[in-house]
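Note that this complex is displayed minus one protein chain, with the remaining chains in position.
Chains: A, B and C, in written order; residue numbering restarts at 1 for each.
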Amino acid sequence: MLDAAFSIPLVALSDIGRVISLMFIGAGLLWILIRSLRAKEVDRRIVFLFIFIAVAAPILFPITFQERATLIVRKVFDKVESLPAGSKVLLAFDFDPAMAPEVQPMADAISRHCLTKGHNVIFMTLWATGQALLTQSLERVVKGEFPENRDGVDYINLGFKAGNENVLNIIVTDFRMMFPTDVNGVPLDSTSIFDDVRSCKDLDLIISIGGGKPGVKEWVLYVGDRVNVPMGAGVAAVVAPQLYPYYPKQLLGLLGGVKGAAEYESELVRQYPHLEERGTPGLRMMGPQTLAHMVIMAFIVIGNISFFISRRRERKR
Amino acid sequence: MEHFALWLGGFLTLGIFSFLYKDNPWYKLTEAIYVGISAGYFVVVYFWDNFYSKFWVGVFPHKRLNEAGELVAGVEPDYWLIIGGVLGLLMLMRLLPKVGWISRWPLAFIVGATAGLWLINYFASFVMVQIQNTVTPLFGADYNASLFVIVGNIVVAVGTFTGLIYFFFSKEHKGAFGSAARVGIFFLMITFGASFGYTVMSRMSLLIGRIDFLFGDWLGMIR
Amino acid sequence: MKRQVPIIITFLIGMIMIFSFFIPPLEGLEQTCSLFFDVIAVFAFFLGGGNLMRIHVNKLRRRKKDWGFSIVTLGGFFIMLAAGLLKIGNPGGIAASPTTEGSLLQEIFTYVFLPLQSTMYALLAFFVASASYRAFRAKNREATILLIAAFVILLGRTPFGMLLTGWIPESFSVLQVPNMAIWIMNSPNLAGQRAIMIGIGLGVISMSLRLILGIERTYLGDESA
Partner (left out) sequence: MSSHPMTSRPLYFIILSFLFTFFPSCGGSSIALAQAEPIDIATTQMIPDSEQVVVEPVTSLIAADHKYDDGGMIDLSWVPSIDDQLVASRVIGYKVYRIEDEGEPEMISELAPGSNTYNDQSVERGKLYSYFVSTLSINAETPSVRTAPIEPQREWLNYELLNVLIMALVLGGAVIYFIETARRGKKLFVRKIAGLEAVDEAIGRATEMGRPILFIPGILDMDDVQTLAALTILGRVARIIADYDTKIFMPVSRSLVMTAGRETIKASYQAAGRPDAYSDDMVTYITDEQFGYVAAVDGIMVREKPATCFLLGAFFAESLILAETGNSVGAIQIAGTARPAQLPFFIAACDFTLIGEELFAASAYLSGEPKQMGSLKGQDVGKAIAMAAILIGILTVTIGDAWNVEWIQNITTGLVDVFSTR
């Protein structure tokens, strides 16, 4: 039963290393299961070994699991997917380097998705430390993968503005008052992307990615609640539980932690298989996480089986 | 140097991991290194941060050096700090067996300050705030909560209430009271199970980081 | 004198700290006290550091088991002391912060201390696994509940959760495992946390009062308690 879990076409087995390590884990678990059917306890060092392999194998031979997006994530994906080409999407990069490993994969995946669909994307950040990360994503995803897209026409980078929620308070009615120019000093009036965008009201979708303050909560309170523009969000895993109450009314969907990023990536890759080679860091990080979780769950099941068997034997005596 | 640092890092990392198999000289060596340098590091940091920057510079501010290494004057000395210094010296009296008992005075000071401070802070933020937070309408503020939210609200209310019953010391857990306390324990157990499950993922990330170091940075096995 | 003075000190300081919460002119008292504490702690460090040295020197002198490792510990300790107190290799000289980038202290910190620290921390991943294997067993009703809650959350954080329950229609999406995990975190978990926190608050009040009123005095070395 347990090794069956690993032979479901969950995994794209293409590499011998993967096959061997997965077979090792599967066969090992089976062996332990048989042993525990004879009511033998597993030495903790064997548990340690399994965890080590479960984490190391997917790192050495990248294993990605096919995630299926939960509703809360798919809502965001479907929104981006259903908007007509040329829609105006605002992406806020409200995070710092400490949070980046968790949320930057989301930001990249969403940017990639928007540009693939031909949306016009407006990038900005409320975090001084987010500026560098925004530039990073811009160089890598926007300029690197979509060289044909033109700055000011297909996308624009407004950069960082100090003032936290006050910035939101203003752009909700007028972008140009807070951002007379984009990050390069080009006046907004001279960019075609801002031709018919005066305030946040004129956007088609706002996605806030962050995990601190100012962040998603501020975007909801100062912008989302005041204008009738759908809002999506991506946050670090620890913050996610505090934001669930906003879903589905104030937030149309929410991506939480590496798992949220991985779910979005998987949905994206399923829709646009050619994007897979562009990198799926969320899915890649989920590999070891998932395998380790599965090993732990397998051990919990095995532990309980051996517990029940030994208890039954005791009763028989 | 870079190369040496990587190999040192690998050596120490494996030294700690070897403990998982069993205690061994390699682990003992890494442990000895770790204890020695970490204790030394903290002495140094405490000395400069607490003794020098807070105490010495506070009492003798003219001794302060600025970034450029010049003496800066003009800050008022804080003579209150001397009380702290005296208490600290009393602590050292332990080294003299005859008057060692006097070291209880600074201990008494610390215990009094800690007890008083935390008494009121825990009361305000652990008791008052939590009670206040629990008082929310069961059917949502604007009366349009979904069924699941309502169930959730009721669960929070019942769980907090029965959880408190579990902690009652002066009543035996018998009869209806006992059943309520049992419900309380169930809630506590859900809490513990859920928090445990929730943390597993972040703990795995730490290991992923170390294995990334071992196979990637150190051995260069990851592209 | 030996017995009464410490109890009086505890009582007075404790009472002052409690009431300073309500008296604005005393609002800085908390910081002052923690400053005092820091200073006392530095002096106490002579006792702690002294103890560390004494133990290892004794081990060395008496050639106790594993005495060789004591040399390593003492060596590491003194190297750090020298590096930090004399600020060896500090690009900013003696006036700079001891932890300046490039100083010997900081180099050792980065290349020796940090790998050790993060590896020790990473051991948790293994222990989380062995603890869940051992502890999550349906021994009785409480343990079963613990097991189920943990299992749902674990399942909710893997693709497995969605795979098993993804067929449940949208209108009942709450029954899908990942959503159930969210619900558990937000409702019963919150209730348990609150009950624990209120209990802790009350426990601290009662214990602190026992200390301040001198009913609890074992820590003072008062043998009559």
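In this section, a residue touches a chain if its C-beta (ideal position, glycine included) is under 8 Å from a C-beta of that chain, and two chains touch if they have at least 3 such contacts.
Keep in mind the model is a prediction, meaning the values are calculated, not measured.
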item	value
Touch with the omitted chain, as defined above, among B:52, B:167 or B:215	B:167
Contacting the left-out chain in the complete assembly, out of B:81, B:111 or B:201	B:111
Chain not shown: contacting residue from C:9, C:128 or C:177	C:128
Touching residues on chain B - with respect to the absent chain	16, 19, 22-23, 27-28, 30-31, 34-35, 38-39, 41-42, 46, 91, 94, 103-104, 107, 110-111, 113-115, 118-120, 122-125, 127-129, 131-132, 134-139, 141, 143, 157, 160-161, 164-165, 167-173, 188-189, 191-193, 195-196, 199
For chain A, residues in touch with the removed chain	44, 163, 166-167, 169-170, 172-174, 177, 199
Hidden partner chain, residues of chain C it touches	18, 21-25, 27-28, 34, 37, 40-41, 44-49, 51-52, 55, 116-117, 120-121, 123-124, 127-128, 130-132, 134-136, 146, 193, 196-211, 213, 215-216, 218-225
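Throughout what follows, only the chains that are shown with their structure count from here on.
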item	value
Identity of the chain that, by mean CA position, is farthest from chain B	A
Chain pair, B-C or A-B, that carries the greater number of C-beta contacts	B-C
Whole-Å separation of chain centres (CA-atom averages), chain A against chain C	31
Distance between the centres, which are taken as Cα means, of chain C and chain B, whole angstrom	3
Between chain B and chain A, distance of the C-alpha-averaged centres to the nearest whole Å	30
Junction residues of chain C, two or more chains touched	125-126, 128, 132, 136, 147, 150-151, 154, 157, 185-186
Chain A residues counted as touching two or more neighbouring chains	48, 51-52, 55, 259, 289, 292-293, 296
Residue numbers on chain B that touch chain A, as the complex places them	20-21, 200-202, 204-205, 207-208, 211-212, 215-216, 221-222
In the complex with chain B, residue positions of chain C that touch it	2, 5-7, 9-18, 21, 30, 32-33, 35-47, 49, 52, 66, 69-70, 72-81, 83-85, 93, 95, 97-99, 105, 108-109, 111-113, 115-116, 118-126, 128, 132, 136, 141-143, 145-154, 157, 174, 181, 183-202, 204-205, 207-209, 211-212, 219-221
Residues on chain C engaged by chain A in the complex (per definition of touch)	125-126, 128-130, 132-134, 136-139, 147, 150-151, 154-155, 157-160, 162-163, 166, 170, 173, 176, 178-179, 182, 185-186
